[in-house]
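All protein chains but one are shown in place.
Right, subunit A next:
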Amino acid sequence: MESLILVLVGVLVAVATYLILSKQLLRVILGTAVLSHAAHLLILTMGGLKKGDVPLLGESEGPYTDALPQALILTAIVISFAVTAFVLVLGYRAYKTNGSGNFDEMRGTPDE
């Protein structure tokens, strides 16, 4: 099971890399979103995908799945939400100010 998910993570990272290297700002932002998906899936996988019950004490006798990676993912998800929201608004502002969402127009030092 782990190998399958790891291949999926690999595909996600490859897609993210491809998108991040493109010229359109929106594609780059999509790329970072895909990259964070890959990272979150990887934490879950690296915690181990052994069969176990949901980590709720009242529900069963156990054994439970590892609860720590789930807490880490939850933290990482809200952080990447916040950052993505910020970057999207920033992209919108840059589009309005520069009149384009293309990275070719954003080269060079500010004073050149």
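One rule holds in what follows: a contact is a pair of C-beta atoms (placed from the backbone, for glycine too) under 8 Å apart; a residue touches a chain by one contact, two chains touch by 3 or more; residues count from 1.
Here is the rule we go by: contacts and distances are computed from a predicted model.
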item: Per UniProt, the name of the complex member that is left out, chosen from "Electron transfer flavoprotein subunit beta", "1,2-phenylacetyl-CoA epoxidase subunit B", "Energy-coupling factor transporter ATP-binding protein EcfA2" or "Na+/H+ antiporter subunit D"; value: "Na+/H+ antiporter subunit D"
item: Interface with the undisplayed chain - residues on subunit A; value: 20, 25, 28, 32, 35-36, 38-40, 42-43, 45-48, 68-69, 72, 75-76, 79-80, 82-83, 86-87, 90-91, 93-94, 97-98, 106, 108-111
